[in-house]
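What follows is a single structure, and I will ask about it in a moment.
What you see is the complex with one protein chain gone and the rest in place.
Per-chain residue numbering starts at 1, and chain names A, B and C are given in the order in which the chains are listed.
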Amino acid sequence: MFRGSLAWEGVSGLGLRTFIEGWPVYRQLTGTDPLGRGAAAKSDGSRALTARTEDADSVARSVCPYCAVGCGQRVFVKDGQVSQIEGDPDSPISRGRLCPKGSASKSLVTSPLRQTTVRYRRPYSTQWEDLELDTALDMIADRILAAREQTWEDVDTQGRPLNRTLGISSLGGATLDNEENYLIKKLFTAMGALQIENQARI
Amino acid sequence: MTPPGPVGDRFRRFRERLAAEGGDQPQVSDERPDTATGAALASRAEATSGGDHPNDRGRAGGNGVASSRRSAGRRGRRRGGGEELRVPEAEFTSYYGRPVLKGPVWKWDIAAYLFTGGLAAGSSLLAAGGQLTGRPALRRAGRVTALAAVSASAVFLVKDLGRPARFHHMLRVAKLTSPMSVGTWILTAYGPAAGVAAIAEAAGVLPRHGLLGLAGRALPPIGHAAGLLAAGTAPALATYTGVLLADTAVPSWHEAYPELPVIFAGSALASGAGVGLLAAPPAQAGPARRMAVAGAALELYGAHRVETRLGLLSEPYRLGRPGRMLRAGRLLTVGGVAGALLGRRSRVVGALSGTALLAASVLTRFGIFYGGVASARDPRYTVVPQRERVDARRIGMDLPSDRAVPPAV
Amino acid sequence: MAEAHPVGFQWVMEAKRRGAKVFHVDPRFTRTSAVADEYLPIRAGTDIALLGGVVRYILDNELDFREYVLSYTNAATIVSEEFSDTEDGDGFFSGFDPETGTYVQDSWQYEGHEDSSGSGHTAQERDSAAGLTHESHGAPVGGQTRRDETLQHPRCVYQILKRHFARYTPEMVERVCGISQAQFLELARAWTANSGRDRTGMLIYSVGWTQHSVGVQYIRTGAIIQLLLGNMGRPGGGVMALRGHASIQGSTDIPTLFNLLPGYLPMPHHAEHPSFDEWVDSIRHPGQKGFWGNARSFAASLLKAYWGDAATPENDFCYGYLPRLTGDHGTYQQVLNMIDGKIKGYFLLGQNPAVGSAHGRAQRLGMANLDWLVVRDLFMIESATFWQNGPEVATGEIVPEECRTEVFFLPAASHVEKEGTFTQTQRLLQWREKAVEPPGDARSELWFFYHLGRKLREKLADSTLPRDRALLDLTWDYPTHGPHAEPSAEAVLREINGYDVATGRPLSGFAEARADGSTAIGCWIYSGVYADGVNQAARRKSRHEQDWVAAEWGWAWPANRRILYNRASADPDGNPWSERKRYVWWDAEKAEWTGYDVPDFEKTKPPSYRPPVGASGPEGIAGDDPFVMQGDGKGWLYAPSGVLDGPLPTHYEPVESPVRNPLYGQQANPTRKMYAHPVNSVNPSPPQEHAQVFPYVFTVSRLTEHHTAGAMSRTVSPLAELQPEMFVEVSPALAGEVGLTHLGWAHLVSGRAVIEAKVLVTDRLTPLRVDGRIIHQVWLPYHFGFEGLVTGDSANDLFGISLDPNVLIQESKVGTCDVRPGRRPTGPALLDLVADYQRRAGIVPGQHAPAVTTDNEGKEHGAS
Partner (left out) sequence: MLPDPNSLYGPLDPAPDAGYENAPPRMGFFTDTSVCIGCKACEVACKEWNGVPESGLDLLGMSYDNTGALTANSWRHVAFIEQPRPAGHGAVPADVLGAPVDAGPARPVDAGPQFLGMPGGQPPGRGTGVEERTDFRWLMMSDVCKHCTHAACLDVCPTGSLFRTEFGTVVVQEDICNGCGYCISACPYGVIDQRKDDGRAWKCTLCYDRLGAGMTPACAQACPTESIQYGPLDELRERAAARVATLHDRGVPEARLYGHDPNDGVGGDGAFFLLLDEPEVYGLPPDPIVTTRDLPKMWKRAGLAALAMAAATVAAFVGGSS
């Protein structure tokens, strides 16, 4: 019985003395905590407890992805996984605070519902299929070229240049980085795709 | 008891139960075309509370906005006769009628343990008496019952744990502030003793010679000592459970702390006596009968006290299932004692009386147990007495009640 | 604000602790109302009436900050005598053209500039959402204007304003908005009391304000008040837009919008901008004052950044490569075109229009009629699964076996799995460090578009077609790194910042931009973010180690200024208005502007500077003209051009309203963008018949616990459980009237859709007395859809498509509906119910009600 109890505390059979001394009742009787309320009752698990932010491998300084307040976040990483995301106390905007959404950022990026593979639905199909990422990229490029081919407008009725396709549309969210938006706009503009829109219109 | 599942489920069921049992209260339903806010309806039904109180009436409903509100309730008469008891109108506020406290998560097996623990204690006392006064039938029945009862107790206790495999963690500490810890150590002392005493009863069936014969000869004195040890710890075993229940925030348990040990002591004695009456021939059963009388007296006195002394907090012991259990227990106790005294010549009557006493003990324990559970589940029993205390203190200190509206500045 | 921007709200609470008084105006009592000093329930869509009442209160009582108003605004400027106001036109300004439903703005101009303004017929400006272009560079206006410093001239802006808002009395505010006069006056008094040298007041709106058919004018009204009270360009003042997405400001600065190029340069129009010079001149308006005079440098540098060596002064920097607008190519026009089969492919990049855009059914039907659809998101969103799980599948309108749209779902990298900058709501760029690699096939948009471009260029490498030159000549050589060949976001940011073409040296700011092709700048307003080769947006000097302006945290455009037009924080002589409100001031000894912030003014131009006659561009800005991007250097109380629906805000009823406009014969914004498409419809409003078929007003907004269309919250367990079901909030009175019970079901019907929701009966919603009637409003969260941990019908399905004329943003904050108890029908019966309502309401899909509702149809105020 005692043995089992103490095994939980990580004490193996190192002799009766260790055995007894590891027993909280003994600590109660001999220590400062006769009622077994605190010091005597503290378990090995509690003694070993550390904040997991303390032993993170790295900390990235980031920004909350939800609303536009721009609260600072610290992203703690352990073994290649996000182990904690919390407010950055240095931020003059948020002073380390986060709303429920910002506070849920770790759950967001580690959500089991996240889709991490390419999915493909053929025309008239009733189900999803798998697809290689590179294949998908290739197929999309082909479709873009085809759509341009089909819908390209060189000039208007009066011969003024149009230089565009109205066969391609895009609607972007507003959680994209500026750098991403820059490449999106640059590429679409170069391919003549005009109908590039964003949440900012909505 | 508490159904498993997330709080939402639990709360919804709570609400539905209240609605279903609310008798003449407005039902929460989608069909009801009430112009009052639905929230108020729900809230009203929630605040109505007291699922086991069929006599609720005259409850003031909400008058508008959702959420917390005051509910006034007039407690009606007790069902099933007895003296008329009026509890003053209780007006109180709660958060959507939700309980303030968490109801005990202990299941029926803890109530059963209350009985088996008491039974073990009573039986050990009976056995020791029989042992010391030369009534082998009482001794044997007592020791065997004690072992059986304490074994059952252990099973009940371990089974009720959320992590049964960790039952031995109970022995990490020894805390006087924890009746359960104290009880653990009492059981640790009592259990082996009761076990040895019972095993010693095997001496009679062992061969007279050889190793077993040696054991057979050694056992009676060991059993003797063990039996006395068990009997020595038995009163503690029987009464600590009163503290076990009383040392909680459960209103009707806590406020009954002076009586619970008395009831449990009486109930333990009565159940031990019941074993005696069942097991012993009438000739040897005299002490059992007297134990029955003493036990019944303590039990009935205590139960009467908790049902009447605690004001609003007596209510859970009178209403609903706990009330029915305690009333039935009382009848069986009275019947059992009467049978034991009047039918002292008849083995059959004795046995019936013993059975009645055992059953009474079971009912009393379950009644007390579930009475407390009911008191924890209704915010009324938490809020009203505390609010009265606060108001009384304010009056005593000549402070304005914080219900009164402070003057605008 | 507490509801949708809780962390930003800490500063409101901070102000409150220091004695600020907080007023909250909202159709429903929210978490903000709970801690505000005063809550004013308002009928949705009537904010101009309320704010107009405040303008009138200020002017009637002469409570404006006169010194500020005289010096810094166009209050004294004289307007053309051809101008006539809505007072005289029953809701119309002069110049309305009923044919196109737009204004000819000549008569709105300052006196003497009627013809030279460059502003004429605005129908085309509407289609190109020109209001967004004007967001940063103001509208064309002549630099030299006639003024009356006594403000007594009957045609000076001050007097015009006074006349225009004369009818916005407290009684009228009460009649239109349902706000009691006493509460209104409380607000007006408090607002005007916090004005002057020592005090400021702040106006905060969430961008639901923009989602109205008069959204731009809402904000204009707020700006007028703040200018009159001297609250612009000063600490503790301003009009704060609480934008709703991490980088939605960035998405307009570096736009993925059809009508804009980076830095608010307009996308060229086929007819207006045939040549580079015409395009540039349309931006800089030769002769006009202000910094847009340098537009040629910005434009040339952008094209240089796009097409590198191929872009030369000789070929107009490849201006010819740019695609041209011919009209409205906005997202709603696109969706209607999809339904009509005109669009082949559609990219959705972290956007979920099936839930988040108005008229969800139209969105889903459009997507079901494409050749292909690319969805890039973290989660399997409704816009990727509409063909499988959408409500139209249940009604039989979309049959998976018959839906031809080919769907590619590509998983995206989250914000911790890539690096880059977000631009938050105060124009602050903050760099995010990458924490981990994205899982599986998940990639950043940077990766996707870089490699997509690479593939396209490879496939076209041998092409000789002229149309492929723009792709082949594109500078597309970003360095990559890591296992997935992730392009360098810093390299892109460097290009955005701009560099000297010859040396590659990053520019220190847009002042270095040149029009000769020697500089390349991806987004001129962001120039300086990579000054000195340092990623300024990545600066994270702790707030404890710098002053309260925190200039070394991130980088704000332009030029790291934290408060725009902060020259106005000093008086005309360059001294702080008061010690308390000291911010930027003229240091006479050093002969330069200085202060806590980067001065938004030429550093050494003294307050006493007066431009020589005929000066234009920056040179034309006087030493006391703080609004340096405006064509006259002044804050505009009156907008002679740039705002398409009027030089002054006017209360029009929402497109769908149960109330006849109490102010004018003109019911709704006559210039709003309407689409006559079979899928679209508008519920009837007075003076049309059958308005009573949809008797209730509904409004939608956010819950703290959810985010926009729900893809980032309904999929996240600790958020989903906090608001687990779609619900509708109704007042007890309406619940009684309709027969709704708390936690029971209700369904809401509009001319477009039926949705169902659980009912929360709450006093936080209140019926309002409006123009003698009781108006019931209901409120819905718009976060729910049919995918995720928690699901529900989408509130946005109820809306039709009507747009603000300036920016083509839809009216999706107010509409009319019917509310019925119980669950909605399912399957085809759902369509029958809508059809029945349409029939009863006299709605003919594909037709919309006439825009003009006055008897004279605005004709006598027509173009002159």
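We take it that a contact is a pair of C-beta atoms (placed from the backbone, for glycine too) under 8 Å apart; a residue touches a chain by one contact, two chains touch by 3 or more.
Predicted model only: the values in this text are computed from it and were never measured.
A.B. asks: Among the chains in view, which touch the chain not shown?
C.D. replies: A, B, C
A.B. asks: Looking at the whole complex, which of B:A246, B:M325 or B:I368 touches the chain that is not displayed?
C.D. replies: Of these options, the touching residue for the absent chain is B:A246.
A.B. asks: Taking the full complex into account, find the residue in B:L176, B:A218 or B:I395 that is in contact with the omitted chain.
C.D. replies: Among B:L176, B:A218 or B:I395, only B:L176 touches the chain that is not shown.
A.B. asks: Touching the left-out chain: which of B:L161, B:L214, B:V348 or B:I395?
C.D. replies: Answer from the full complex: B:L161 touches the omitted chain.
A.B. asks: May I ask which residue of B:L132, B:A218 or B:I395 touches the chain that does not appear here?
C.D. replies: Within the whole complex, the residue contacting the unshown chain is B:L132.
A.B. asks: Residue-wise, where is chain C in contact with the chain that is not depicted?
C.D. replies: 2, 6-7, 9-10, 13, 16, 21, 29, 31-39, 41, 170, 174, 178-183, 185-186, 189, 193, 703-705, 717-725, 727, 733, 742-743, 758, 760, 762-764, 766-769, 774, 789-790
A.B. asks: What residues on chain A make contact with the chain left out of this view?
C.D. replies: Residues of chain A in contact with the hidden chain: 8-9, 24, 31-46, 49-54, 84-87, 89, 96-104, 106-107.
A.B. asks: I need the residue numbers on chain B that touch the omitted chain, in ascending order.
C.D. replies: Answer for chain B: residues 4-12, 38-39, 42, 64-69, 92-96, 98-102, 104-106, 121, 125-126, 128-130, 132-133, 160-164, 166-167, 169-170, 172-173, 175-181, 183-184, 231, 234-236, 238-240, 242-243, 246-250, 253-254, 257-258, 260-262, 264-266, 268-269, 273, 283, 286-291, 294-295, 298, 344, 376, 379, 382-383, 386-387, 389-390, 393, 402-403, 405-409 touch the chain left out.
We adopt the following convention: only the chains that are shown with their structure count from here on.
A.B. asks: Could you state the distance in Å from the CA-based centre of chain B to that of chain C?
C.D. replies: 67
A.B. asks: List the centre-to-centre spacing of chain A and chain C in whole Å, with centres computed as mean CA coordinates.
C.D. replies: 29
A.B. asks: Out of chain B, which residues touch more than one other chain, so two or more?
C.D. replies: None at all.
A.B. asks: Where in chain A do residues touch two or more of the other chains?
C.D. replies: In chain A, no residue touches at least two other chains, as defined above.
A.B. asks: Spell out the residues on chain A that touch chain C in their complex, using ranges where they run on.
C.D. replies: Against chain C, chain A makes touches at 58, 60-72, 75, 77, 80-82, 85, 88-95, 97-105, 107-109, 111, 113-126, 128, 131, 133, 136-148, 150-152, 154, 156, 160-202.
A.B. asks: Show me the residue ranges of chain A that touch chain B in the complex, using the header's touch definition.
C.D. replies: 1-2, 4-5, 8, 23-25, 28, 35-37, 40-41
A.B. asks: Quick check: in the complex, which residue numbers of chain B touch chain A?
C.D. replies: Residues 166, 168-169, 171-177.
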